[in-house]
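Complex shown without one protein chain; remaining protein chains in place.
For clarity, chains are labelled A, B and C in written order, and residue numbers in each chain start from 1.
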Amino acid sequence: MINIQRHEIRTATFVWLLLLAFTLATYLIATYVPFGPAIVGIVLGVTFFKGRLVICHFMGVRYCRPVWRVIMMAYLLVVGSVITLAYLAAPVINH
Amino acid sequence: MLSSEDMPRQVKSRHAALPGDFAIWIFIFAELAMFGVFFMVFAITRTLDYRVFEASQRTLDRSLGAIDTAVLITGSYAVVRAVYAIRRGVARACTRWLAVAIGLGGTFLFLKMYEFHQDALQGITLSTNTFYMFYLSLMFLHFMHVLMAMIILGVVAWKAHAGYYSAIDHAGVETAASFWHMVDLIWIILFILVYVLH
Amino acid sequence: MQFKSQAVAKPYFIAALGLFIGQIILGLLAGFEYINGTALFPYLHFNMARMSHTNLLVVWLLMSFMGAAYFVVPDEAQTELYSPKLALATFWIFLIAGALTILGYLTMSYSHLAAATYNALWPTMGRGYLEQPLPTKIGIVLVMLAFLFNLTMTIIRGRKTTIGVLLVASMWGVALLYLPAFYFPVDTVKDSYSWWWIVHGWVEGDWELVPASLVGYIMLKTTGVDREVVDKWIYIIGAMAFMSGFLGIGHHYYYIGAPAYWLWIGSIFSALEPVPFLLLIVFAFTTIRNRRRDHPNKAALLWVQGETIMAFLGAGVLGFIITLAPVQYYAHGTNLTAAHGHLAFFGAYVMISLATISYAMPILRGREANSIAAQRWEMTGFWVMCVSMLVIASALAAAGLVTIFLQRYTANPLPFMEVQQKEAVFFWIREIAGLGFFTGLLIYLRSFFVKGGYNYAAYAQQAMSTR
């Protein structure tokens, strides 16, 4: 039972570090790279992946009935895509 | 990375129920729906009110936002470790990890209060402009959620310390953990929406 | 009827139905004044009819809620009511105060009523639903205090179940939320802001616990579902109601002078307000579908199912239509709000009162359920009233739309009275549907006078022959 525990903890730690890395990455992109449609896409892709990590690993939804995972992923997709569209459309509309 | 496929099958069944008490998940879904609508309305209003949003978004301190995110993610990590600890039946470790999470939550609240204070100094209120209305409403609602999550963690930590939970019966810890992760998930999207994208 | 003191509910129910008849008659008169402004004018100004119509509604709903509480709480707490005598005394005080107030509305002009009842001492008169003179307001508070004292002492002594506790808590909410009626600032914006604590606080917050707990109680008693399931549903419905309701009050603050952020917060949270009514439908229908026993009182079950549907239509759907700020910019202060008001009040609160009366009255009269004939009258009354109210709401909604497209959302807006003239046909339809509703009510009341209890043998034999 113990080695399974150790594995679980290692996975959690890895996910944690991954999330921190992604946060740092988005911060650096946002600060130093001039914004364009591609960057918006990348940042939101990263955010979707971060959300997926938190939901599946931290929240443990990964080991639940698939219906819950589908609901949470659908949520991330809907909210993410609306935000992406809005942020892509904004500069176009206002010029 | 050891993927979970080669995990012993019987340990990680694919059809477990949602961790913790289902009632909290109803609350989580309601909150996610509410914040989701708020985010979408924010994004759409930004498109229509582009100039104001652009100008105001620049005034925000992105590094502080990044630190907040890091603090909350580490808090979530601590909560996950607490859940693993109680699953092993080690209540002491669980309490310690919960205490770490509460400490990080307190740090987040402190940073947020600092930001609110800065805003107040510059005379920014809910009625300054549409962006700040959204910004302050979202931050305020999220702040309250972090506070509530910390209270729940506190109660659960005290009960764990008092020995209420064991390897078999620890639904309370998982319930508190789920709520905290929801608050962290909301912040991750909020951070991108308000601080990063412009 | 397990406890003698539950009989105290009977006078409350009878008085409630009596006041209900009065409310509908005054509604018909007010509706008639929309069609012909001069015929009744010298005797009955429109505001008198409207005041009496709304106040009778509130009084009879409170009567039926009190009756329901006096019937349910002793049964839930498994103990006799603390003081049946106090309950009867409160009943007569409340009935007389209510009747006198309505008489005051109808017999003299409002300013005379205000002068006669020392309104200058502590001005509280003049707001919608709160037109009662000062003595009546104080009387209502005293009646509520006595009622709460009675109920709370009963539930303290007895078993504390979720249904009992939530019902008593909601009654405390009703009383406490009535107190802002005594706060009447000169600043109209603060006046409106606090007025909504009462109106919104009652009908979109505290009162939503009443159908939740009463539907739960009737489900418990008629379908034999276990209490644990019912309790969870009630808590979740209550949680959704309060979580969306507290900030949902913002949809009243859009255009009365409150700051602009209410447009966003009000819209987002009140958009979630139909959720508890949806959950109520799911709860009622799933519980009835997998019921463990066939209760002979079919009428009560029909009322409960109807209540959840009509409440969702009136409060949920019609409410959502006018709740978003951009829509309400044009719909604010038009008959669309009246359409929502009528269908929501009828669907959510009138029907739960009639459902409780329909369930409790046979028991109060010593039998499990009324005879098949009586139930058939009752169900006919149910359908006639429901259809009539849907027609009333539709007619008012149509009138509201005409106002929007001729007076507001248009390049050359017409004056108010011209637009109202163009809506005359809808006011005719509303009045005729009102007469239909009154007929439905009379049919419903006829069912109480059909003799005979539920004849199991006859029903069983009839059931065997058809199966």
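The criterion applied here is as follows: contacts are C-beta pairs under 8 Å (C-beta built on N, C-alpha and C of every residue); 3 or more make two chains touch, one makes a residue touch a chain.
As a convention for this text, contacts and distances are computed from a predicted model.
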{"item": "Absent chain [UniProt protein name; select from \"Hydrogenase expression/formation protein\", \"Heme exporter protein A\", \"NADH-quinone oxidoreductase subunit J\" or \"Cytochrome c\"]", "value": "\"Cytochrome c\""}
{"item": "Chains in view touching the one left out", "value": "B, C"}
{"item": "Touching the absent chain when the full complex is considered, from C:M1, C:A99, C:L176 or C:A260", "value": "C:A260"}
{"item": "Where the unshown chain meets chain B, residue by residue", "value": "16-18, 20-24, 26-27, 125-127, 140-141, 144, 148, 152, 171, 175"}
{"item": "Interface with the undisplayed chain - residues on chain C", "value": "33-34, 36-38, 41, 45-48, 50-51, 109-111, 114-115, 119, 123, 125-128, 131, 162, 184, 186-190, 192-193, 195, 228, 231-232, 235-236, 238-239, 242-243, 245-247, 249, 253-263, 265, 329-330, 332-335, 337-338, 407-409, 413-417, 420"}
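Just so it is clear, only the chains that are shown with their structure count from here on.
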{"item": "Chain pair whose interface holds the most contacting C-beta pairs", "value": "A-B"}
{"item": "Rounded Å distance between chain B and chain C, as computed from the means of their C-alpha atoms", "value": "40"}
{"item": "Sequence positions of chain B contacting 2 or more other chains", "value": "none"}
{"item": "Sites on chain C at which at least two other chains make contact", "value": "none"}
{"item": "Residue ranges of chain B touching chain A (in the complex, touch as defined)", "value": "1-2, 4, 7-8, 11-19, 29, 32, 36, 39-40, 43-44, 46-47, 50-51, 62-63, 66, 69-70, 73-74, 76-77, 79-81, 83-84, 87-88, 174, 178, 181-182, 184-185, 188-189, 191-193, 195-198"}
{"item": "Chain C to chain B touching residues, read off their complex", "value": "232, 235-236, 239-240, 243, 259-261, 264-265, 268-269, 271-272, 275"}
{"item": "Of chain A, residues touching chain B in the complex", "value": "4-5, 7-14, 16, 19-20, 23-24, 26-27, 29-31, 35, 40, 43-44, 47, 50-51, 54-55, 57-66, 68, 71, 75, 78-80, 82-83, 85-87, 89-91, 93-94"}
